[in-house]
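Left out: one protein chain. Kept in place: all the others.
For clarity, chains are labelled A, B and C in written order, and residue numbers in each chain start from 1.
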Amino acid sequence: MSEKINIGIVGATGYTGVELLRLLSNHANAHISVVTSRGDAGTKLCDMFPSLRGVYPDLCFTHPDDAKLDACDLVFFATPNGIAMTQAVELLDKGVKIIDLSADFRIRDIPVWEKWYKMTHACPNTVPKAVYGLPEMNRDKIKNAQIIANPGCYPTCVTLALLPLLKQGCLKKNTPIIADCKSGVSGAGRKGAVANLLCEAGDNFKAYGAAGHRHLPEIKQNINNIAVGFADNFIFVPHLTPLIRGMHATIYVTAENGADLRKTLAEFYSGSLFVDILPQGMLPETRSVRASNFCRIAVQKTPEMENAYILFSVIDNLMKGAAGQAVQNMNLMFGLPENEGLKITPVLP
Amino acid sequence: MSEKINIGIVGATGYTGVELLRLLSNHANAHISVVTSRGDAGTKLCDMFPSLRGVYPDLCFTHPDDAKLDACDLVFFATPNGIAMTQAVELLDKGVKIIDLSADFRIRDIPVWEKWYKMTHACPNTVPKAVYGLPEMNRDKIKNAQIIANPGCYPTCVTLALLPLLKQGCLKKNTPIIADCKSGVSGAGRKGAVANLLCEAGDNFKAYGAAGHRHLPEIKQNINNIAVGFADNFIFVPHLTPLIRGMHATIYVTAENGADLRKTLAEFYSGSLFVDILPQGMLPETRSVRASNFCRIAVQKTPEMENAYILFSVIDNLMKGAAGQAVQNMNLMFGLPENEGLKITPVLP
Amino acid sequence: MSEKINIGIVGATGYTGVELLRLLSNHANAHISVVTSRGDAGTKLCDMFPSLRGVYPDLCFTHPDDAKLDACDLVFFATPNGIAMTQAVELLDKGVKIIDLSADFRIRDIPVWEKWYKMTHACPNTVPKAVYGLPEMNRDKIKNAQIIANPGCYPTCVTLALLPLLKQGCLKKNTPIIADCKSGVSGAGRKGAVANLLCEAGDNFKAYGAAGHRHLPEIKQNINNIAVGFADNFIFVPHLTPLIRGMHATIYVTAENGADLRKTLAEFYSGSLFVDILPQGMLPETRSVRASNFCRIAVQKTPEMENAYILFSVIDNLMKGAAGQAVQNMNLMFGLPENEGLKITPVLP
Partner (left out) sequence: MSEKINIGIVGATGYTGVELLRLLSNHANAHISVVTSRGDAGTKLCDMFPSLRGVYPDLCFTHPDDAKLDACDLVFFATPNGIAMTQAVELLDKGVKIIDLSADFRIRDIPVWEKWYKMTHACPNTVPKAVYGLPEMNRDKIKNAQIIANPGCYPTCVTLALLPLLKQGCLKKNTPIIADCKSGVSGAGRKGAVANLLCEAGDNFKAYGAAGHRHLPEIKQNINNIAVGFADNFIFVPHLTPLIRGMHATIYVTAENGADLRKTLAEFYSGSLFVDILPQGMLPETRSVRASNFCRIAVQKTPEMENAYILFSVIDNLMKGAAGQAVQNMNLMFGLPENEGLKITPVLP
């Protein structure tokens, strides 16, 4: 079909990569022409991921040196941090569009990025051209972008809950915003690390990165872009919970007198296809979005203190937190219905 | 749209019911007009299953007494055993088609059914009209059936592996066929039983029903319908494994001299949309079919004994083992593409 | 042996009951003379809990009407709320000691108790005699008590982290104390509730009781007993995480200038057998205390705000959060070494 988008995927041997492959297999306009892997060139995708048998029966990983990425309309980078920035400029120059699922283009302040990611940035001049791909915040810019910095999972989960409240002035300045976040283990990727073994991460719960996590500066940047004067009081603690997929943020905020948080959220997201504000008394659970692109958000006044509210936000970290959001961005960039390939009813149980 | 099939679902508060609702939400020809529940009449579906928020925003459970099931083109029974048989005759008389996901119409021998299910059958004369809904065995009969007995999960998983081998005479008579089967916990349904609590079934593995399980006579009937003289040597042991979804059968058989089991399976299923025969050396895992309608089967010669082979068969018990197969049957009954609503890439990880 | 304590257990068919049985089976001074159950009288304990085969080969559940509890030295109540209060007075009058693992004697303010537990208290005059059985707070009182209100799991996990800090004036008044808590599913007990099925609570994470949980007034009472002026700013949100055992509290506090939180904790617990303060940079994980009576606590300064600290506290909810603490209290009441029967190295992995 002439309308198909010619797509390349760099680094599809991880969980965000295989999730992209799942989504694009049911996308009316996607044609995957090349999937690269340095270590697994020549291997059939479906030999590595038997879930793809019959879906991509013949597609093989191509060595990066042999991949004609510049013939693609769109290239997804589902790579570790530090790869996309070395290849982006050349592709952009040839008119290729890019969606980078790694962190290379997320942070505008280059020294901040270099401090947290412990690398020298390869193309700092390209960073300002990249649009932060949170459609609910930047929909119009995304439509016209050539390169998208696809957001991190924690930043997506937290920012979607705060965005309307900060924008409409519902939160009191100089009060803490505390995001106590819990992630499933797939967020740690598909590398053979002892900490992510079933016998280590299973039947176990722990905090990690409390002294500083890379998603902290990204969330602070988002907060600052929405409203000045809140980022300095933002506290973020990630935890690992024995789920495969799923992310849950519990966010403690102080409201301005008279602010109606749920109403503000509901109105802001009234036209949104993927953000769902729950009615009073219902709290979200991660499985209610499993394998789908939804984010569900609840608001609860504390029984304890005046103006103290708790926000609850859940996403599937591989979907709205990674590959699903990337496809949503692709749809916007190519003028397609925003939910093409994403009309997925969550898998429950 | 005029081509929509008008569908009723009886008893959609269990896992096969919510799975049917998930599948039909992405089916081009399905219109769900009524969903019944005695205990939850008036409740919105999406209040019970928040995964359905936005998918069926307004649909409520209807009390059976108020449900106009006879106005439907098709009624699914996702009920406990013993319900469908009390309502089927009346609906059939009015020209409604029926797919029964319970066991009421699976066993032709009424005394055998009554012994295993410990009830008197309410409509024994209707049983012969019901077609056993395993499409790979009965595709043509299903197309013309008015009532379908949707197979059990274990019988589906085991029969698909044995069907071509028995049919083509690949197995030696008077030798045991041993099916050591493992099921996820969703097979036990969504009732509050202590044995299925996370703290009982989690981090635990056990056999159950070794002295006799209701799926035993169903599998024996299937074997007998394919080839005479094998059912008496069939041994079946089910086990419970801490998965939500997934079923794995390990089947020990003795081959006739010279039989090529993998080739026989591959040829038989060469045109099948949902049965996948794995290449030599690859064994199936349950997650390779998670949330999809596939069955994947492998064959392995034992290193120990001549002509001793092991078959490995996996399905998602809620999909090919229940709701997915039901939709496949519906497609056949209504002349639709067999995989309409079932073009689902498995969810991995 | 003459030194054995004659013990009765009321209601040992739940998880705290079977945990008590596990602990007492390795306790040098325990002799279990009677275990009651209304529904399972006559059943061998080891037929209900096969883990106890060989441990209590002949012990059977006794019907409450036949149980001579007044012949015991000590009676544990491992019952639902509302049972112990109906039997305590008579036993106390006969000189029997009581450790109540339910909530009947935890709250001093009877109207508060009746509001949260939705019952009329059966013996309000006995409540003041009950000692709150948190040994690290009330060790001396416990030694002389005749009746112990064994603390709830969340209150134990949270109070142990706050106790030394509140006592030593380390926390700033009029600032929030936020306890974001996560519990394994065994805390919900061994009743057949749909919400606790493996297929509901497994592979899922959610908050619950955010509008008000019964452990809230208990924690507030503890805070008030330690230091005045903090309980009103206390916020508590419990979450359910797919563990069998384990509880994790993440507590956000604001310190007084110059306070050294870790040092204060370490000094306070320097002689404690069960509370372990982790060194700088180490965060606790629930499995590090699995099946043991330990509580491990870490302190982390936030990278974001001055004087903002995070406390991390983990326990096994069935041990230090229930049965383990009960045995610790028994040891104190009977002048035994505090860790008799509790010298358990955690089970990892």
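Heads up, the rule we're going with is that contacts are C-beta pairs under 8 Å (C-beta built on N, C-alpha and C of every residue); 3 or more make two chains touch, one makes a residue touch a chain.
From a predicted model like this one, the values you see are computed outputs, not experimental measurements.
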Next item on the list: Consider the whole complex, including the chain that is not shown, and state which of B:Leu59, B:Leu273 or B:Ile310 touches that chain.
Entry: B:Ile310
Item checked: Option from C:Asp203, C:Glu218 or C:Glu304 whose C-beta touches the chain left out -> C:Asp203
Next item on the list: Decide which residue listed in B:His248, B:Arg262 or B:Lys320 touches the omitted chain of the complex.
Entry: B:His248
Checklist line | Among B:Glu200, B:Glu218, B:Asp276 or B:Glu340, the residue in touch with the chain that has been omitted | finding: B:Glu200
Margin query: To test your reading of the contact rule: which positions on subunit A touch the chain that is missing from view?
Written below: 15, 185-186, 190-194, 196-203, 242, 244
Next item on the list: Spell out, residue by residue, where the missing chain touches subunit B.
Entry: 176, 178, 180, 182, 184, 199-200, 203-208, 210-212, 216, 232-237, 239, 241-246, 248, 250, 252, 281, 283-287, 290, 300, 302-305, 308, 310, 312, 314, 349
Item checked: Positions on subunit C contacted by the hidden chain, ascending -> 15, 18, 21-22, 25-26, 47, 49-55, 186, 190, 203, 244-245, 276, 278, 282, 284-285, 287-292, 294, 296, 318, 343-349
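Keep in mind that, in the parts below, only the chains that are shown with their structure count from here on.
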Check: Across all chain pairs, which one has the most C-beta contacts?
Finding: A-C
Check: Between subunit A and subunit B, what's the gap in Å when you average each chain's C-alpha atoms?
Finding: 36
Next item on the list: Please compute the C-alpha centroid of subunit B, do the same for subunit C, then give the distance between them in whole Å.
Entry: 45
Next item on the list: List the centre-to-centre spacing of subunit A and subunit C in whole Å, with centres computed as mean CA coordinates.
Entry: 39
Next item on the list: Please set out, as single numbers or ranges, the residues of subunit A touching at least two other chains.
Entry: 203, 244-245, 284-285, 287, 290, 349
